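Note sheet for the following structure.
For this view, one protein chain was removed and the others were kept in their places.
Just so it is clear, A, B and C label the chains in written order, and each chain counts residues from 1 on its own.
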Amino acid sequence: MKIGFIGLGAIGTPMAQNLVAADFDVTVWNRSADKCAPLVEAGATQADTPAGCAACDVMITMLADDDALASVVAEHGLIEAMGDDTVHVNMATVSVACARDMADRHEKAGKTYISAPVLGRPDIAKAAKLNIVTAGADAAIERARPALDTMGAKVWPAGSEPYRANVIKLATNYMLMTAVETMGEAAAMTAKYGIEPGDFLDIITHSVFAAPAYQGYAPAMAKRDYDNPEGFKLKLGAKDMDLALAAARAENMAMPVGAAVRERLSEALAAGEGELDLSALAEVSRRHGHLD
Amino acid sequence: MKIGFIGLGAIGTPMAQNLVAADFDVTVWNRSADKCAPLVEAGATQADTPAGCAACDVMITMLADDDALASVVAEHGLIEAMGDDTVHVNMATVSVACARDMADRHEKAGKTYISAPVLGRPDIAKAAKLNIVTAGADAAIERARPALDTMGAKVWPAGSEPYRANVIKLATNYMLMTAVETMGEAAAMTAKYGIEPGDFLDIITHSVFAAPAYQGYAPAMAKRDYDNPEGFKLKLGAKDMDLALAAARAENMAMPVGAAVRERLSEALAAGEGELDLSALAEVSRRHGHLD
Amino acid sequence: MKIGFIGLGAIGTPMAQNLVAADFDVTVWNRSADKCAPLVEAGATQADTPAGCAACDVMITMLADDDALASVVAEHGLIEAMGDDTVHVNMATVSVACARDMADRHEKAGKTYISAPVLGRPDIAKAAKLNIVTAGADAAIERARPALDTMGAKVWPAGSEPYRANVIKLATNYMLMTAVETMGEAAAMTAKYGIEPGDFLDIITHSVFAAPAYQGYAPAMAKRDYDNPEGFKLKLGAKDMDLALAAARAENMAMPVGAAVRERLSEALAAGEGELDLSALAEVSRRHGHLD
Partner (left out) sequence: MKIGFIGLGAIGTPMAQNLVAADFDVTVWNRSADKCAPLVEAGATQADTPAGCAACDVMITMLADDDALASVVAEHGLIEAMGDDTVHVNMATVSVACARDMADRHEKAGKTYISAPVLGRPDIAKAAKLNIVTAGADAAIERARPALDTMGAKVWPAGSEPYRANVIKLATNYMLMTAVETMGEAAAMTAKYGIEPGDFLDIITHSVFAAPAYQGYAPAMAKRDYDNPEGFKLKLGAKDMDLALAAARAENMAMPVGAAVRERLSEALAAGEGELDLSALAEVSRRHGHLD
């Protein structure tokens, strides 16, 4: 199976590596071409343009945001370059509006598009343990499945309209942001009573909150070491929260807790913590507690 | 080992049953005496007054709230009735102020008090899988440990001052309330886009949020069946949230997300959902989404 | 007309002074007796106990909070000491529960009680420009009216059940706290764009927001000088907000905006600004904006 892979960021790179390691015929492209070198070394082919990845069975895009995807599609005639049987699998986190627009454009061009956003951070991607939410035509998902199964632990089908997978992804990230914020608030509150954050976090992440959403962020909070290149950058969390709130707002769906969490993300950004791991949200609560 | 057990509510009853089943010599008391019958049938002794449970190695109180504890202690001379070696193990969820007051009173009377609140719902109590957070003198905790080990999966020591265990319990319940509210908001938001709540909840509780805080409430949300006698009553969740916010407020610790969640609990209470399981919070979000 | 006046705080003192200046026969009492001296100098009589103020036509209480009122009433047999025709006019800000309890106790004792909380700060009290919300039996309000008219610009009748006046007072203070917080947020937001807070506040308080709630706090915000002995202490604002939220909660009435404002008050208290004027809330927003 021939796979095109566009976008070699923190999560895209290990995903592509896993495809190469599984002996798929992978062609890669990235805006900063130097990111391609390790993949080429592992056996991938490097394309000169995004369109060079389009003549394949499965074309995966894993770009930073709506704008990055839109500009790659528009500037490089990506949809036109796709083969009639190529399935475009957009695995990035994009807005609901963007997902709908992509589905429309592909349909008008007679091409095939599915959304397949991933749940998990870079380390999970590296371990090929991602949860992948897919939506689009069943046949298209099936054609992409060998690639998806290689990158993830489980594929969750979410219906025939691609945007549905994106809604689920955004709702999940909204929950994640709230979980991490809440854990930070609770750790600071207990710290006001003299309890070591590490002790508190140890209890909850081994009992009521023994799940990746908490276990993936508690150790950094306990150590107060938020400089994690394989983490989930706080500023990207804020971006995802904006997309989730925009999806809610488009339906006039009030999300008061989400709105409160978004303001805390602003506080962290104002403090210059946007490049740190999302767990740095705990520092906002610590400052509120005047704990240092 | 002789155990006194005061308070046979939804969680207290299975805890006491497990002690009886483990062949401890258990004496029970409950304000509504009829709750004692099943325990007596299983082998427990019924006391006429709370003080009748006090002549023992470990006296466990599991009363509904601060007021219930205070009135039992005051009206029945409970502290005075304790033996010199009796350890009073308060396993109920009480306020930080109440825990401090209890510790003071016992100390002044030359008696021994520890806090040992539990994490878990009635079904977890029945399965003896509770997580028990303990704080107080090490020796006292050790004396109570055979009983604690019988009722719980794990005992988490949290320091020598009893109120610390209560702070941890309240912070955990604050997180739980927020987790359930968030899950409800996210399920309603995705439902606005045509996704079945059960499908969404299935994905998240088997991936990023695969923890009791979510798995224990998602099925009821999916089925929209909140009438669960072994559940966690929403009105008790609101009470715990008030205790958590009071603990934060006593330290001038801002908890904006908790405050937002508390208002949602008010919405559910206003809709007459206080007696339902906490998962009924999802109905608040559904109403906001005009989903019915 | 003989008037008893109990409680000579920041607002009580100028109110009592205005009564003395209007030639009423005024007897005063205050826990810290030294506060009575200026009143005595102006012509008032000083009582040794609160009960010494009770043999009068109109007995005004202006105590700090529920507890202060309850303890004066309980310790000094205040209700019993009232004459059969004495009208107890409670002008302090107390909880709805306290107001109801007071009305009950007076009724049981065959005495007369009305609530008459005031809208306005110490400077307004000094100028006898208070707005006074009254509730209770019409005849009782009429008997107290000469005194009320002397202290205030306008008396607003609010029904026959005393607690109603307190509900209105608490709702008004909730709005006030929110108005001041909002003004602080907006001033900080415009300051991020280089606009002097004084310039912004000048525009709004002379146009859309030309009302005491804003004009009374904007100058201090503009000068960032919050040390105002005649102001409204921020910590008392937090206390009033708690009473307002408690009144809402007792009816399961969600107040999400009020809840958010309460957390900002916590931030100010945590920063040690509780003794400053309420306008110091603006500093919370300035810190969020990293404006210094």
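Some observations on this one:
Please note the rule applied: a contact is a pair of C-beta atoms (placed from the backbone, for glycine too) under 8 Å apart; a residue touches a chain by one contact, two chains touch by 3 or more.
These figures come from a predicted structure and were not determined experimentally.
Put simply, the missing chain touches A, B, C once the whole complex is considered. Note on the undisplayed chain: of the listed residues C:145, C:192 or C:235, the one touching it is C:192. Residue C:258 is the one among C:52, C:122 or C:258 that touches the chain missing from this view.
The chain that is not drawn here is touched, among residues C:178, C:228 or C:279, by C:178. As for the chain not pictured, it touches chain A at residues 248-249, 251-256, 259-260, 262-264, 266-267, 269-270.
Although one chain is not drawn, its touching partners on chain B can still be listed: residues 256, 260, 267, 270-271, 288-290.
Within the complete assembly, residues 96, 119-120, 131, 133, 154, 156, 158-159, 161, 163-164, 167-168, 171-172, 174-176, 178-179, 181-183, 185-190, 192-195, 199-200, 203-204, 206-214, 244, 247-248, 251, 253-261, 263-264, 288-289 of chain C touch the chain that is not shown.
Convention: only the chains that are shown with their structure count from here on.
At the interface between chain A and chain B, over half of the residue numbers involved are used by both copies, so each side presents largely the same positions. Taking CA atoms, the transformation carrying chain B onto chain C includes a rotation by 180°, reported to the nearest 5. Spacing of chain A relative to chain C, judged by their CA centroids, is 53 angstrom. If you average the Cα atoms of chain B and of chain C, the two centres end up 39 Å apart.
Averaged Cα coordinates give chain A a centre that lies 36 Å from the centre of chain B. In chain C, the positions touching at least two other chains are 256, 260, 267, 270.
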